[in-house]
Every structure is written in structure tokens, then in C-alpha cells.
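First the structure, which I've put down as C-alpha cells, then a few questions once you've had a look.
With one protein chain withheld, the remaining protein chains of the complex are depicted in position.
Chain nomenclature is as follows: A, B, C and D, assigned in order of appearance, with residue numbering initiated at 1 for each chain independently.
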Amino acid sequence: MNYYLLIPFLPLAAFIINILFGRSVLKENAHWVSILAVAGSWVVAVATLMDVISGKTLNQNLYTWIVSGSFKVSVGFLIDQLTAVMLIVVTTCSTLIHIYSVGYMHGDKGYYRFFSYLSLFTFCMLMLVMANNFLQLYFGWEGVGLCSYFLIGYYFDKKSASDAGKKAFIVNRFGDFGFGLGIIMIFITFGTVYYEPVFNQAGSFAANTVNFLGYDVNLITLIALLLFCGSIGKSAQLPLHVWLPDAMEGPTPVSALIHAATMVTAGVFLVARCNAIFSLSETALMVVALTGAITSLFAATIGLVQNDLKRIIAYSTISQLGYMFLACGVGGYTAGVFHLYTHAFFKALLFLCAGSVMHAMGGELDIQKMGGLKKYMPVTYGTMFLASLSIAGVPGLAGFFSKDEILWLAYSGPSPVGKLVWLIGTVVAFLTAFYSFRLIFLTFHGKFRGTHEQEHHLHESPKTMTITLMLLCIGAVSAGWVGIPALIGDAVGLENWISEFMRPVLGHPEGHGTHAEEWMVMAISIAAGFAGIGLAYFLYLRRTDIPARLSEQFSWVHRILFNKYYVDELYSLILIRPTIWSAKNILIGITDAKVIEAIVNGVPNAIGSFSRQLRKVQTGLLQHYAMIMATGVLIIVALMLLR
Amino acid sequence: MISQLFFGYFAAVIIILSLLVVTRKNPVHSVMWMLLMFFHIAGMYLFLNAEFIAAIQVIVYAGAILVLFLFVVLLLNLREELQTNRFIGSWPAGLVIAASLLLSMIAALRSFVPGPSGPYTIALIEKETHTRVLGQVLYTEYLFPFEIASLILLVAIIGAIVLAKKKVRS
Amino acid sequence: MEMMVVNSGFPLLSVLIFFPVAGALILLLVSRSRETLIKWLALGVSIMNFALSIPLFINFNKATHLMQFVERHEWIPSWNIMYFLGIDGISILFILLSALVTILCVLISWNSIKTKVKEFFISILLVEGAMIGVFCSLDFFLFYIFWEAMLIPMYLLIGVWGGPNRVYAAMKFFLYTLVGSVLMLVGIIVLYLYSGRTFNILELATKVYPYQMQFWLFWAFFAAFAVKVPMFPVHTWLPDAHTEAPTAGSVILAAILIKMGAYGFLRFSLPLLPEASKAMTPVMLTLSVIAIIYGGVICLAQSDLKRLIAYSSVSHMGFVTLGIFALNTQGMEGGILQMINHGIITGGLFLGVGAIYDRTHTRQISDYGGVASVMPVYSTIFIVFTLASIGLPSTNGFIGEFMILLGGFARSQWAGVLAATGIIIGAGYMLWLYQRVFFMETSQKVAGLSDIDAREIIALMPMVILIFWIGIYPNTFLGFMHESVRHLIERVNTGSVHGTTIAQNVLEIMK
Amino acid sequence: MQPVMPDLGPVFPETVLTVLALVLLLADLVIKRKETIGLLSIISVTAVAYLLAGSLGTTFGGMFISDGYSIFFKLIFILNVILTVLISVKYIQIEKIDYGEYYSLILFATLGMMLMASAGDLIILYLGLELMALSTYVLAGFMRRDVKSNEAAMKYFLLGAFASAFLLYGTSLIYGLTGTTDLKAISSYIAGHGLAGNPVLMLSLIMFAVAFSFKIAAAPFHMWAPDVYEGAPTSITAFMSVGPKAAGFAVLGRVFLTAFGSVRTEWVLILIPVAILTMGVGNIVALSQTNIKRMLAYSSIAHAGYALLGIISGTADGLSSVMLYMFAYAFMNMGAFAVIIMLRSEGFRGDNINDYEGLAKTHPVPAVLMTIFMFSLTGIPTTVGFMGKFYVFMSAVEAGYMWVVIIAVIFSAISAYFYLRIIMYMWMREPKEAVELTTSPAIGLALLITATAVIGFGILPSSILTFARLAITGF
Partner (left out) sequence: MVPLTWYLMLSAVVFMIGVFGFLTRRNIIIMFLSVELMLNGVNISLVAFSHYLQDLRGQILVFFIITVAAAEAAIGLAIILALFRNKATIHVDEMNEMKG
């Protein structure tokens, strides 16, 4: 009994039912179908996890998808430890957020639409994580991108929303461009796109070089980097991070589910899944680590000065995703996935809390216009505070464990850039704590800075929302306990369960540090976290005049950060505008109009005007006719005789 | 020698008269010069032992066709005709074309080699008389074309009547 | 003839070709004032013809590359011209698609055609007959006849029932294609004379031609096929024709007509001129890549709905030619599949655009906005076409494009990489289009429009179903072409197919 | 020399036609309804057509050859007469030129064409040509109150006379060179005496080429055609565009391939430029015409260019392709003129292209037919025009004139523009004013015949093709 098939196909069924009957039949009750389906998936996922824990993995094809010559690919499923963890993450978050949405989206005119998209998204995400081949992975990959597009642009009558959806899709396409080529390279190299044979054979190609567009490159490095392109796009890493902040145009549950917990982590999942390939290429790993590190620093710095509630969390997401890549890049795939897993909880929680705040504020997002909300919405405040502590890496909370694991691996691992990325990671940990608590303090503490109506309207969110918050909060607090570091674990007699669990799939890097060093790393990261919180407290609750002074004094820094390093403007300048300009002025204006059409119309026109000229030869005068005849004779005679 | 002189005379006169025909302003004059030229051509035919042809040249060509021309010429308003240009504006072009065509033809004709000789020697023709020989050939070998010629004349009659009759049915 | 299999004694292909023609003749006799009757008759004929084409689908023997459902009769014995029909895995799908698309065209034109209704439906049916004829002709002369014959009703469709600038577009369409095809005619004649006077494609494909001759013939055929495709430098008729044609005309153009060029490459250029085709691969790949990018980038700056889709066709057909001239299995099968896909997708897009054009009578993208708010069903269907057009997995567009890129990359990395940028650009313009038309605030012209009715949904649904069918289970369709493509590639690579091979194949099938 | 009664069998159809034409001329005096004469003339030529089959043979010492070639052309001429008469009946009443002589002259002209097609001797050729020409001059000027008709006749007449002077000059030279006017004898003499390259022969060739080019309206000897086609009564324009042209091709083929067959390499050099120029001028100038008769005149010039390719090929296929082409042309051109004539009504000339605006809306059936004829003239398949063109091009390619064919097909594509323009006016423009059509059973019959033939032979050309190929065996 392949009950695991239920995991993706229940949400799919929900989607189909909703999209067909939601508008006319289900209407206000559309959520039932979706919630039941996703909950069902969750149940099956848990059962699957149990199976996997008991050692039953599975790799099975459902049916043959495409056959063409030697190219053959199926729709198939691979259930192993990695998949099982991802299934739990996805179904759990999805279920909770489905429930949360009942309250949050209540009364929206596209209610059924929202739930059908969510279901579709869940289906695609599950197909993505359950795939046993690259093409199906790509299917899920694009599928979640599509749902993201729909959901970001959910309020499609708003230009900014539809713009953001479009941007997300197109930016992702840039990444998929490389990803697709990567899959093609894999097929050309291995003759198959199934994971199993590819990963098994990868080692034998490690030394091969290949000529790619005129450059000789290491084959495995090339494949790894091409695949990583996909990750960059999907997980919003530099330089393709630009879509994620804009994606906050979508409803908040969407931000929580797609743009925090699940979809954006697909890139990390991809790298983890392909660890057999990445591990073979030092270059590729280095690229991954550095990309992650730089992105996390980059996003964190931007997060410092933003005022948009959701955008701050979005930059935080980018930053944390960078962390995950950092982990993978130093060989700590488990750590990366572990962080993915913990991050899913606390980041989803953060977003949902933000949603709750928005709900109360009537859609207001500017934290400068909030303040003192804690007394109006205690549940929201409490859960969000805990989530922030978790992200700040306060010991005992989920974020601490995964972050510590990453930093330690970076510090101790074999990666040549390990120390560097550890340093960056630590700085980011500080920054993360700072901006997270800046958010908390500005939003919930102090005096309310909004309008009077807004203040009047402030209230705690409905039960469906708060219960979800609390459920997630449990995760944000405790999710990390499955991965207690050996250092502490040894002391209290708990093993690092997740690391052991994942070892068959992801392996585990050999650390070279001493216990003392490990303690030191942990201490530094904890210190950084608390320093960040402390600084935020100092600046935003004690000396509230300093931030303004600072931003005045370092106005250029502030401007750069506030404008997100002008990356969007840069793209517009070097990519978008030149393309449109050349499309208008060169391709349409010159090539088509002045060259091709000039010939296409010009030749007939020339013939036409030649025709009108030639007409004049026919003067109507007999002698002219005769003369032409005689000239004809003369010419022929001359030609024939002089020949 | 004497034959060459004769030829020289006829050729010169024919050419001069031809030129006069095409250059005279007064159509009547043209026709008259034409008439004179036809006589010379007839003379030349005699010279070539073609008495019958010479005869019809005079009788048909000069006597019938040219007279027809004269009738039509009389339709014209001669007074007005004499005052307008005789040539079209671009007549030099015509001259050049005709002249160069002539030159190239002459160039080609210089290398003329006649075909095989037939049975009708001068002696034979003189013995049988030209008209008789010609008649024999015409009514035996060339009976068919002769019949066609009659049809052509018939068509000419019909055509001339159709085109020129005054009455127009309304 | 040793190269065919007979599946049935019934002249099914002839019926498919001439049933619509007969239908057109019947329409001719109906009084022009009885418009409803005319429409129902046309619909009946087209549905009947589709129903008749189903046996092809069922009885087709996928295990052979040989020609099937063959009909062969003396036609013009003095020139050794045969009435010779047959299909293989390459052509069968186009016949089905043609039959299907005609039904949809009749449906979508139901209310939008208001003048000369009778002539319109006659033209549609004639086009159908000629299109099917093109795809099953195995005699080059016969092929040419259908090829050109199709021009006439198509010219009228564009010129009579088209938009404001229709006359120019129709003329351009006609002359462009005519110039191309007369050059092909010369090529056909040369081939005919060289091969000892035969127009039989199967026979022609067994001969070996000197390279020099192949070279020139390749370009002669190119003139005809590239114009039809349309490939890069000769594409400018398409935007005009597509834009000005009535919906049904655009659909037929997009779905079937421009496939004929690519089909021509497959059916004639490759098997008859293998050496030249191989040698010209770099040129063809380059032109294909240019078409992909050029067509795509131009779309980014279009302001006219239909024009945008037309240019996107240029881009998509670039993929098709890229796949074909990758000269490997994935590329070629992808190319063929993508032709079908493009027919479905772009056909669907034009059907969709037609549906809304009937309501607003404007093609300017800027006149639209917020259609999704007022026409949710329509928007949902349209997004399916949009997504298929940008090659989203689970839609047919993905399967075709991926296979083409796979084949194209294997043939030439540069071609593969550059072509893949087309996917980004494709997403760019299609989503932009969708956003501008369907999203954002409801514009004045759009406000208060009624959603599509049952008739329109019925017209659009088959396309939607096919999009997912091919996207999810493409093997139904790919299965038809494996053998034929394998054989074709063999022919191209070896330059000739030996008589013995053919004989063996026949023996195996006889068993 | 004993006169021997020549065998009259081969010339029997012509004899019968002569007698019938004369009878008609007399009948005209008693019959008041001129339609009857038209009917009678159709019956006459149909009878003659029946007699053609039994007329194979050569007579009058080889002067008259009745072979498959000539019979094929004669059938075209007879067809031409039938169709001309059918479209004339009503038309000449409108033009008030319904005289009996009209039909007689058509018959005499046809007789002339038949003689041309059968001519085995330059003398017969000349006389046949003149018989045809003189009749047509008169017919062209038949509307004698119409200035255009007068002018047309005058131009045609003067230029025709001018051209036949060239023909005579050529005849004279070839006679002097070979001592004979018999085509076969000329051929054997040229071949036997190695005259190839002889300047006088060349001159003579040129003169023939000029005279025949004039008859078939090939450039640059085509100048008369547009004016004459425009000015002549439309029915006669139709008649002239088919009959004399076909006759011109008949003699061109006969003289150049029989008499000058051995110097083909030389005359090909004359005809190729002429053919290209003809296609060029015909197609290009037609583009800017506004009078449909003039346009068809240029089209007719262009078609002469295509057909010349068949002669240029010089092969059996080439010759039969010309025959097929002329056959095809007879139908499609006649059909087109039939529609044009329908537009002529009392007080309405109907020969301007603008008059066709919206015809499909007001008169769909003639519009559909006109569309068919225009497509056929363009050479679009399933019409006989395509088959003709295809055959001509094929034979020319086979003879090695590939590049000429490429030029030809390109011109053929250009030609689509002006034919399509008519279609475009009919289908894609709105009618400005209601155009009255003059219909009659006769013209309906003509349209039926031509349309059926254009489509029928376009789809099933086999019979006529076999006939054309059979006809030239033993040429």
C-alpha cells in the first residue's frame, strides 16, 4: 500500500475541487476541503516519518513521464530521511497556516481561490521534496514558483502586488535557467536524471573536465554550480534576492508558508539533496558558502534600517537562508537542513505574528507608526517575542541549536573559507538579534504612534489565528531539541538525534576542533545574540533619540541600506531598461521596421514605382512603339552579329 | 558593265525617290513620287526577267493601291497639313535607329551566299514566256495559297465595307 | 511499394481531406440567409471529420516507421504523379490537431462573424481539407498542390474578415508565402528530374543526391519552409497576418499553418537532403536561436495583444526549428511535440484573445486591465494557456521545450544556452501580458463584461485538456513518433537508407 | 508537268469552315436576329472540330500539314471561337455592333489561324497570318463610332503591317539562302550546308523572331497589345488575347523547331532575353494598371513570356508544355473576359478595376468565378493555370534553363499581386454603387465551360496532358 501517495495528492485533490467548485458551491466553506486534505497529508507524513525512522526508505516510480530515445524519466517518489524531515516541515507548516488563514482571510472575496492556491502550493512543494529525479524536482520547483506567483499577486487589482508576483516568477526564471541547464548537463553526463544512479556515479566523474562554451571546467563543479543557480533564485540569494522583499505584497499567511517556511528553503533542500555532487567539488562548495555568507550579511544589514514590518522579516529570511547555504557550503548539510527545519517554525511564527499585527492595524505595516501593542494583543506579543528570541539564538530555543551547529561546523570544518564564513556568521548573528528586537521594541513597546482610528481598532486576533500562533510557538521553542549539540548532549545524556538520523543521506563532516574551541564558538554566538538584543533595547527603548542621530550622521550608509544597496535600480538600469529599450528602438524600430520590413515592403514598393515609371514608356504614340520595336530589332541584331 | 550601269541608275533613282516619299510634306507629292518609284521598280523587275511581276507592279501597285491612297489623301485638309510638322519630335532617333539597323544589315548581307539553283533558267522562261511559266506554277503548285489570297481579298472587302460604310444602326 | 503498411482498406485519409471539401460544397448550395443552418452544418462537418480522424489514432501502428493508411492511385501518369497519401508518426498528430482546431474555429466564430457568413465557413472547411492534405501527401506534387491550395482560403479569411489593416496583411501573407513556395517548386522540379521522374517522397528519400545539388535544393526548400515557420529574417508577415486575421484565422495560422514549414523540413529537407541538412545545421541553429531571442525580446515591447502573441510564435517556432536541426532524438521529438504544443497553446491564446476581442473590440493591451475581476472563468482558462506558453512543468509547453533544449544543448552548447534564455524572456512577456490584461484595476472597456459562455468554454476546453494531457502524460503522443524519428535520424546520419534495411523492416511487419 | 489533283482530305476542315463562313455571310442578309448567326457559327466550328480528327495528313506538296500539333492548336482556336461567340452575343448588342460580319470575320480569322498552325511553307504561313491579321484589324475597329476602337484598330493595323514587313524580309532572306520556302527543306538545307552562324541566317532568324514575337505580344514587340486590348471591343480583346497568341506560338514552334531546329543554340539566345523581358514588362507594368482590360493585356504579355520558356526548351516536352499552356490560357483568360463583359451594360463601361469593388457582396457567383480565374492566371494549384506553368517550368528546367525558370517563378510570384488585387477589390472592399450585371444564357454557358475546365483540368489534367504529348509525336 503506497499510502505515501496520499501526501501530495490529497492537496491536489483539494485544489481541483476548490478551483472547480469553490466559486459556485463551496464559497465560505472552501477552507474545509483544503484543511482536511493538508491535515490528512500531515498525518500520512508523520506515519511516513515513522516508517523512515524504522528504516524503511523507498524509491519507486509511479509512471513513465517522458520517453525520448535514451531519455527516460518517470514521475516517482523517493522517501528517505531528508524527504521525511521535509515532509514534516512542509505539512506541519502548511496545516497550521491553512488554519490560520481561515481567520486571516475571512470575508475575502477570493476566499476559495486563496485556499485552492495554498493547496496547489502544498502539492507542488510535496512533489518537489518527494521527487526521485531531477525533472520531477524541477516540476515541483516551478510549481511552487507558480503558486508563489499567484499568491504574491493574490490582490491582483493592486499594481504593486501583481508586479511583485511577476517579478518573483521572472527572477526565479533566471535561476531556473541555470538549473535547467544543470539537469541537461546531468543527463548528458550520466545518461539519466534519476537521483540514485546520478549520485552513485558522480564520484567517477569527479576528475573530468568538460568544455563549456569554450572554457574548460571541471564537470562536477559545472553541474553543481548550474544546479546552485536554481537555489540562488528560489532561495533568494545574492544576486537574485530582489524578489523576496517584494513578495511581501502577498497575504501574510503566504509569506509565512511560502516565503519563509517552505518554498524558499527548496534551494537549500536542493543543495542538500545533491550533496553527493556538491561534496565532490571544493570550488562549488566554496561558492555556496560564500554566497550564503555574503547574502546573510547583506540582507541583515538591510534589515537594520527597514521600517516595513514584513520586509524586515523578509530580509531576515534572506539572511537566514544565507545561513543555511553557509552551512551546506562548509559541508554541514545536516546543519543546513536542521536550520531549515527550525527556521521554518520561528520564521513562520514571526510572519504570522506580523499578520496578526497587520490584522489589528488594518493593514498598516510601518513599524514607525506602531508601538505599545503588547497590551492590546498579548498572545501575539508573547509568541513573537519567543520567536525573536529563537532567531536571536538564545540558548534553549530552536534557533540556538541550529545556528550553533552551523557556526561550529564553519569554524571547525575542512572548508578553506570556514573561518571567514564563521566570522561573518557571528556578525550576522549579532545583527539578527539586533534587528529582530528592534522590530519587537518598536512594535510592541513604547507608545502607540499611529492614528487615532487605528488605535481604536486595535484588538487581538481571532482564535483560529492565535491558536496557530501558539502551536507554532511550541515548535519555535522546542524544535531544536532534536539536534542538541554533542557538547551539551554528552553532558545531559541526549544525542544529536537529527544529525544521526540524516547521516545516511547527508553524511557528516569531520570537525577538527577541540571541546574548548567548541565552547568558545558557542559562547561567542550567544554573546553576539545577547549583545544584539541589548543594543536594540538601548537604542529603541532607552535612548530613542540615538537612531535618528545615527542615521543623520551616517546618512549615506543609511541611504544605501535603506535603499537596499540599490540592487533593484541597478537591474533596472543594466538589464530591464536596456532590453525594453532595444526591443522598442532596435528590434522593432530598426531591425524589423527599417531592415526587414524595409526590404519586404521596399522591394514591392520599388517594383511598384518602377512599374509606374515603366508605364510611361507606353506613351500611346505609335511611332514610339515602332521605335521600341525597331530598337529591339537593332539590339538583337547587334548582339547576334557582334557575338 | 552596261547592266551594272542600268542597275546603278535604277538603284539611285529608287533610293532618291524613296527618300522623297518619306520626306515630302505634301502627301500628294509623296504618293506621286511613290508612283514614279514603282515604275522604276517595275523597270528593274523587267531587268530581272520578271515581266509579269513588273506588270502587276504597275497595274496593281501603282494603278490600284496608290490610287486608293490618293483618294484618302484627298480627305485631308492639305492647307493645314502643309503648315504642321512632318516629322515627330524625336525623328533623329528614328533616323539613327534606321541607319544603324541598315548598317548592321549591310554588314550581315555582305557575306551572302545564295542557295541552290532551281530549274527555271532564263532560257526556259524566255522560251515559255514568263507569264505562262508563272501561271503554271501558280495554278498547280501554289493553288492553295492562291485560294487563301482570294479569301484575304474577300476579308478586305468585308472589312473595308464594315469599317467605312456610312450608315450606323442606332 | 515496399515502404508502407496497410492498416485498413478504407480510404480514410481521402475521406478526411475531402469530407470538409464536400461539406463546403454543400454549404455553397445553402441559401446565404440561413445563417444558423450554415453554422450548424459547418460545425457538424467539422465534428464529423474529427470523429472520422479518431480511427487513425486508434489503429495507428506505433511499432513501425513505415507509412500507414496508405492510398495510392494513378493521378497524372504522364508525369508519374500519384495520388499518394499516407501518414507516419510525424504527421499523424497534425491531422488530428487540424481536425480538432477546425471545430474550435467554427465554435469561436459563431457570433463574431457577421458578414459573408456562408463564405467564411466554406473557407474554414476548405482550409481544413487542404491542411490535412498537406500532412498526408506522400507525393511531392500533391503536397505542393495542397500547400498552395491552402493559401487561397487563408488569404480570403484574413483579407475579408480581418481587422482594419487586413488587406495589407493578407497580401503580405500571400506574397511572402508564394515567393517562398515558387522557389520550392523549382526545387521540386529539379529533384523530380534528377531522380528519374518521380515525385514519390519515399522513393526520393532512397536516392543519393550530389552535395552541390542538395545544397541548392536545401535553400530552395528553405525559402518555402522558413517563410511558413516563420524563421527569423522572414518572419514579418506573421505579426501582420496574425494581428489582422479574424480569430479563427489566427488560430488556424498559429495552430496548423505555421507548422507546415517545420513539417516540411522534417518531411522533405531532412530525409531528401541529409548531407546538406547536416552541413547547414549551424546556420539553422543560429537562425533558430536568433528567432527565439529576437521574437521574445520584441514581445517585451508590444502594445498589441495579438501582435505580441504573434511574435511569441516566432520565438516558439524558433524552439521547434532548433529541436529539428539538433538532429537527435530528443531534439526532434521535442520539436515535433512542440509543434503540436504550440498549436494548442497559441491556438488557445488566440481563441482566448478572440473571445475577449469580441466583447471589447480592441487589441490594445493598454485598454485592458482587471479582466480577472470580471471574468474569472475566462481568466483561469487563459492563465493555463499563458503558463503553458512559458513552459511551466505539467503543461505541454514544458515537455516540448525541455526536450528541445536537451537535444539542442547536446548538439550545440551555445544554441542550448542561448535558447534557454528564451524561457526567461518568455516568462517576461507572457506574465507582463497577463498582468496588464487580467490584473490591476478594472479598466473602463472591461468593466461590466460578461464572463465567457458555455459555447466559448467548450471551444477552449479541449485545448486546456490537451495542455495537461501532454504535460502530464506526453507518452500518448510521443509514442507515435519514436519509430519515425528514429528512422529519420538514421536516414540523416547515414545519408541513405539501404534497400535491404527497408526490405527487412517490411518482412518483420508482415510476420 | 501534269497537274495532279492534290489530296484534299487534310484540308477538309478548313474547306468546310470557309464554306460555312461564306454561307454565314450570305445568311446574314436574310437573318435579322444576329444571335442566330452566332449560334450558327458555334455549330459550324463544332462541326469543323469533329472533322479535325479525320484530317491527319500532309498535302499540297508539304505546304499544308495536318498533324497532331496543328490539330491541338486548331482545337484551341475553335474553343476560342465558341467562347468568344458565347460572350459576344449579348455584348455586341449593347455596343450596337451586332452585325453578321462580326461572326464571319471571327471565322475568317480562325481560318487564318488554322492555316498558320498547319503551315508547312512560309508562303502559307504568311498568307494565313495575314488572313488572321486583317480580320482581327477589322474586328478591333469594329466599334467604328468609338474613338478608342478606331485608334486600337489603327495602331494594331499599322504595327501589324510593320511587323509583317519584317516577317517578309526574313522570309525573303531565308529563301535566298536556301532556295526554298518549305520548312522541312529549309531545315535540311541548313543542317546539310552547315549554315549555323551564318549572319544572313541569323538576320533572317531575328526577323522571324520579331514578327512572331509581335503576334504573341512578347517584349519589346508587345507595345501594341495594351492599347489594342483596351480599345477593341471586349469580346474581341478576349478573342485576340487567345487566338492570335496561340497561333503565334503554333508558328513559332513550327518554324523554330522544324525549320531552324538545327540552329537552336542560336535562336535560344534571342528568345531567352525576349522571354525574360516579356515576363518582366508584362508583370511589372500590370502592377500599376487601373483598367482591367489593360491589366489583362499586360498579363497576356507576361503569359507569353512564360510560354516562351517551352519553346526555348526546344524539347518535345517543351513543345507540348506550350500547347498545354495555351490551352490553359484559353480557358482562364476567356473566363476572366467573360466576367469583364458581364460588367458592361448600357451606359456603364465596367472596365475599371474600381468597378469591381465589393462585387462579392453584390454578385457573389461572378465574383467567385473571377476569383478562380485570377488564381488560375496566377498559377495557384488546383487550377489549370498551375498545371500549364508547372509543365513549362519543368520542361525548361529539364532543358537546362534553370536560372530562367527561377526568374520566371519570381515574376510569377510578383504577378500574384495584381491578380490578387482584383480579388481583393471584389472581396475586401465595400461596394460603392450597385453594379448592374448583364447576364445571358450564353455568357452563363461560357462561364460554366471555362470555370469547369479551369478547375477540372486543374485537378485532373491527365487527359489533356496525354493529348498534348501524343499530339507532338512525329512533329
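What we mean here is this: contacts are C-beta pairs under 8 Å (C-beta built on N, C-alpha and C of every residue); 3 or more make two chains touch, one makes a residue touch a chain.
What you see is a predicted model, and the numbers here were worked out from it, not measured in a lab.
*Asks:* So there's a chain missing from this view; which of the remaining chains does it actually touch?
*Replies:* It touches the following shown chains in the full complex: A, B, D.
*Asks:* Among the options D:Glu14, D:Asp28, D:Asp227 or D:Asp317, which residue touches the chain absent from this view?
*Replies:* D:Asp227
*Asks:* Of A:Pro416, A:Pro504 or A:Gly620, which sits in contact with the chain we cannot see?
*Replies:* Touching the chain that is not displayed is residue A:Gly620.
*Asks:* Of the residues D:Val11, D:Ile78, D:Ala117 or D:Val138, which one touches the chain left out of the display?
*Replies:* Considering the complete complex, D:Val138 is the one touching the chain left out.
*Asks:* Counting contacts across the full complex, list the positions on subunit B that touch the omitted chain.
*Replies:* Touch with the absent chain occurs at residues 3-4, 7, 11, 14-15, 18-19, 21-23, 27, 30-31, 34, 37-38, 41, 44-45, 48-50, 52-53, 56-57, 60-61, 64-65, 68-69, 71-73, 75-76, 81, 84-88, 91, 93-95, 97-99, 101-102, 105-106, 109-110, 112, 114-122, 133-134, 137-138, 142, 145, 149, 152-153, 155-157, 159-164.
*Asks:* Which residues does subunit A use to touch the chain missing from this display?
*Replies:* Residues 615-616, 618-623, 626-627, 630 of subunit A touch the chain that is not shown.
*Asks:* In the full complex, which bits of subunit D touch the chain not displayed? Write them out.
*Replies:* Per the touch rule, subunit D residues meeting the hidden chain are 123, 126-127, 130, 134, 137-138, 141, 144-148, 150-155, 157-158, 161-162, 165, 168-169, 171-173, 175-176, 179-181, 226-227, 230-231, 288-289, 294.
Everything that follows uses one rule, which is that only the chains that are shown with their structure count from here on.
*Asks:* I'd like to verify one number: the distance from the centre of subunit C to the centre of subunit D, where each centre is the average of its C-alpha atoms, in whole angstrom.
*Replies:* Computed from C-alpha means, the inter-chain centre distance equals 42 Å.
*Asks:* Calculate how many whole Å lie between the centre of subunit B and the centre of subunit D, each centre taken as the average of the chain's C-alpha atoms.
*Replies:* Taking the mean C-alpha position of each chain, the two centres sit 31 Å apart.
*Asks:* Which residues belonging to subunit D are in contact with no fewer than two other chains?
*Replies:* As it turns out, subunit D has residues touching two or more other chains at 199, 202-203, 417.
*Asks:* Got the subunit B residues that touch at least 2 other chains?
*Replies:* Residues 105, 107-108 of subunit B each touch two or more of the other chains.
*Asks:* Across the complex, what residues on subunit C touch subunit A?
*Replies:* The contact residues of subunit C facing subunit A are 172, 175-176, 233-237, 294, 297-301, 328-330, 333-334, 370, 372-373, 376, 380, 387, 392-394, 398-399, 402-403, 405-406, 409-410, 413-414, 416-417, 420-421, 423-424, 427-428, 431-432, 435, 438-442, 472-475, 478-479, 482, 486.
*Asks:* In their shared complex, at which residues does subunit B touch subunit A?
*Replies:* 88, 90, 93-94, 97-98, 100-101, 104-105, 107-108
*Asks:* Sort out for me which residues of subunit D touch subunit C in the complex.
*Replies:* Residue list for subunit D touching subunit C: 360-361, 364, 375, 380-382, 386, 390, 393-394, 397-398, 402, 405-406, 409-410, 412-413, 416-417, 420, 423-424, 427-428, 460-462, 465-466, 469.
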